[in-house]
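With one protein chain removed, the remaining protein chains of the complex are shown where they sit.
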Amino acid sequence: MSLPKKKLLQAYRQMKTIREFEERAHAEIMNGQIAGFTHLYTGQEANAVGVCEHLNDEDTIISTHRGHGHCIAKGADVIGMMKELFGSSEGLCKGKGGSMHVADIEKGILGANGIVAGGPPISVGAALAARIRKNKRVAVSFSGDGSVNQGTCFEAMNLAVVLNVPAVFVIENNYYSEHTNIEYAVGCDDLKTRTEGFGFPVFVADGADFFSVFDAAGKAIDHARAGNGPAGVFAETGRFHGHFVGDPQHYRADGELDDLREHSCCLKRFREKMAESGEVSQEELDSIDAGVLALIEQSVAEAKAAARPTPEQVGNDVYISYGTG
Amino acid sequence: MSLPKKKLLQAYRQMKTIREFEERAHAEIMNGQIAGFTHLYTGQEANAVGVCEHLNDEDTIISTHRGHGHCIAKGADVIGMMKELFGSSEGLCKGKGGSMHVADIEKGILGANGIVAGGPPISVGAALAARIRKNKRVAVSFSGDGSVNQGTCFEAMNLAVVLNVPAVFVIENNYYSEHTNIEYAVGCDDLKTRTEGFGFPVFVADGADFFSVFDAAGKAIDHARAGNGPAGVFAETGRFHGHFVGDPQHYRADGELDDLREHSCCLKRFREKMAESGEVSQEELDSIDAGVLALIEQSVAEAKAAARPTPEQVGNDVYISYGTG
Amino acid sequence: MSEKTMRDAINEALHQAMAEDESVFIIGEDVAGCNGAPSGKVGEVGGVFGVTSGIYKEFGPDRCIDTPISESAIVGAAAGAALVGMRPVAEIMFADFIGVCMDQIVNQMGKFRYMFGGKSKCPAVIRFASGGGFSAAGQHSQSMYQVMTAFPGLKVVIPANAYDAKGLLLQAIKDDDPVLFFEPKALYQEVCEVPDEMYTIPFGEAAFLREGDDVTVVAFGQMVNRAVAAIDALESEGVSCDLIDPRTSSPLDEGAILESVEATGRLVVVDESPPRCGLTADIAALAADRAFHSLKAPVKQVCAPHSPTPFSPELEAAYIPSVERIQSTIKQLLA
Partner (left out) sequence: MSEKTMRDAINEALHQAMAEDESVFIIGEDVAGCNGAPSGKVGEVGGVFGVTSGIYKEFGPDRCIDTPISESAIVGAAAGAALVGMRPVAEIMFADFIGVCMDQIVNQMGKFRYMFGGKSKCPAVIRFASGGGFSAAGQHSQSMYQVMTAFPGLKVVIPANAYDAKGLLLQAIKDDDPVLFFEPKALYQEVCEVPDEMYTIPFGEAAFLREGDDVTVVAFGQMVNRAVAAIDALESEGVSCDLIDPRTSSPLDEGAILESVEATGRLVVVDESPPRCGLTADIAALAADRAFHSLKAPVKQVCAPHSPTPFSPELEAAYIPSVERIQSTIKQLLA
């Protein structure tokens, strides 16, 4: 598979943006600047980007509690997102959603989602709309290895097959749902087979490798876009942080995190591949890095300076207020 | 497989009891004697009996909206059931449950259930109790071909595997969920495989043949009782009536019902087998028939004569009444 | 204009809305019917209550969509399609089944607009058959609208007659927020005059069904007819009542209720749900706060007892508020 250079640079930039967004968010949370529950995507960047690089603005994604990466990959405004995390009224959701509810409908981002497996049924709806309108859009939902045990996820998969809609189910297996390993939580031996049992093809990817994900996602998305019904992507991946910021990670093996950062870093892997193939120079990548760091720095500076919401805003964006209280 | 004569007679009696209970219930509904929504099990008797003949009082079953057959097979008092259908305060549930909520905890009947796929999670709980107490009990849940698309059903199957509990999932495929065929509602090509994907063996049966169901259920129940975790039974069957009493059955092919009654009647099949093997004479079966008819006649007579509930009884069997109103 | 049942009025509204707006489609279990069936008679059913009958035949498989028994996926599908600009009308058969799809209604559909900072629209309608009267027992008889009223972001509609049902449903389909539309199943066969044309009834505007001086009666859904009967029977005894049917429990026409209570000084609220945290309490509390100084007597709630709905016809008759109970409660206030 060979990609035009522009695409390569774009993919790397997206992954790097996610990485730096997350690492900075982590720092700001530790600083006490960001409130609430935040789940970081560091380590899984290639999954979001490998999928979203196939999508256009009219296609939709729906994300999870661990949503920053998916949103950035699908084109959400990074500064608006950082402002949202900081709870500013200038944030993407005016400070009402926060980390778990970043959304941008215009960009086809139907939202991060605080309810595990809340997204897949909704994504099937977006896919159904595409089928009805025959507009060749696809609808992608992201799920974790834990989320696939929730009833709504199964229902969505079956319904997508029944209705033959262009829904793509991306399962990111980072081996843990909170503190529990997939070995325990998924009863069967092989999640890919269980998923395929629902009646659609599932393409496997190495989630640390952009090209592997891009390839698998391409097959799934082409399948769906061509009107053949739903398809799946199953990516093995790893998160570099805890489930949430502050997680003591008792579940990890000794050295597991070091190992992950060493061997499963999609940025390193990308650089290695580029060094091998010579398609993109390390300097070009360095200059992307610098640009990304500047953007993230700017996003935090702007977020800190941004307007804070005022109490009256509590009652906006809902259809009615009652006089009680 | 050879069964002691006593067992054979018992199995036939149970199937015949269910058949006559249902046919009489049908008549009484048409007469306006029985209120509410009633779903008849006629045609599927061999499934309930083939399974429940492996169970003892300490084992549990949980049933569906189409529950009469399962309850009778598990030993519910037929007269109490008929009284319940008639809404008498002498009914098994004092007239509070009716057809969709017949239950008898003492007999291990955790209830018919008006919510499609409401039962499987509860059954996993009963199985979990058995695992914890190490008492060798099994917990059986019945599901239809439609109910297996409900999220709770999938969750229950996965949880049963994860917890390695003696839960047996019996799927009765009568080809329809209300007015929709399984061809449409189950997206995949093969429901048995989809189910096995969850990580337990599923044994297939001809649901019109008591011996076939008995055999498959025996394997599943032995598997579970021996501590090997959950197992499934998948039976092809047919209901002789509509989804509910009064259903115009637009979904049926011409002649489908005649065909079912002709070729998929478990009572006929049983008689044929006995005629072949000579284990039980037709006269013996005739005499069972007579006994069953008498019992059903008695149940209706008693139900019609039974006490009616009084308004005060509305407020019993709930932990508190509030003074409002 | 002609007499129509509530079932037919709703059916007509669906037909008209779908003819007018391509983005409207319906989805649910057996809303067409017979899919995959050997008879080939797809579309012959139109929902278990027949409310969507004929729609498949008129609008075809892209706009009348049968589903497996997967209520969460149905609501989710409606929500997702609505987020991208469609106007789905989903049917969830019995309101009790909210139990298996509540998250998609309450935490998803109902919260997008707010959580996304007002930048999304989710114009989905979910229809339910609600309430008692069929000896359908504990899992097929609940009204549920009171519980949904508790959740911000959801509009909650409860038509009490065929005319309102049509106008409110057409409004619901046009509305840019998610709307839960509860059809009291005991009223499907009830008839009244219903215009053949399209018309809408705005949300948050109560209907005044009787005018009187002595007592304000507020009733919902199935209870409205019973309140009418109770009030009319009392006329001969010289008692006259205002009767208000809010029609939408959220948004609620607080003004109409308060104004009436200010005039009569007495309030009886009638609903078929159990007493705790329901609409009877909700409206009683509204009056106790904002019409307090006009109140001449205790605010009375007529509702079901705090138990599930019983199966037996006699028990159910004792469970659902009767004309007599409404009547005697009104009289009690004047004693």
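First chain written, first letter: the chains are A, B and C, and each begins at residue 1.
Just so it is clear, a contact is a pair of C-beta atoms (placed from the backbone, for glycine too) under 8 Å apart; a residue touches a chain by one contact, two chains touch by 3 or more.
This is a predicted model, so every value here is computed, not measured.
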item	value
From B:A11, B:I79 or B:L92, residue that would touch the chain that is not displayed	B:L92
Candidate in contact with the missing chain, chosen from B:I18, B:I34, B:V49 or B:L128	B:L128
Among C:D214, C:D245, C:D282 or C:E316, residue touching the chain not depicted	C:D282
Sole contact to the chain not displayed, among C:I10, C:I26 or C:I98	C:I98
Interface residues of chain C (partner: the chain not displayed)	72, 96-100, 102-107, 110-111, 114-115, 137-139, 146-147, 149-153, 249-250, 252, 273-274, 276-282, 284-290, 292-293, 295, 297-301, 305-308, 310-311
Touch residues of chain A, complete complex, unshown partner	35-37, 84, 87-89, 93, 95-101, 113-118, 146-147, 149-152, 176-187, 250-254, 256, 308-311, 313-315, 317-318, 320-322, 324-325
Interface residues of chain B (partner: the chain not displayed)	60, 62, 91-97, 101, 103-106, 110-111, 113-115, 118, 120-132, 139, 151-152, 155-156, 158-159, 162-163, 316-320, 322-324
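One rule holds in what follows: only the chains that are shown with their structure count from here on.
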item	value
Farthest-lying chain, centroid of Cα atoms versus that of chain C	A
Chain centre separation (chain A, chain B; CA means) in Å	45
Rounded Å distance, chain B centre to chain C centre (Cα mean)	35
Multi-chain contact sites of chain A, meaning residues that touch two or more partners	151-152, 155, 158-159, 162
Multi-partner residues of chain C (at least 2 other chains)	67-68, 70, 72-73
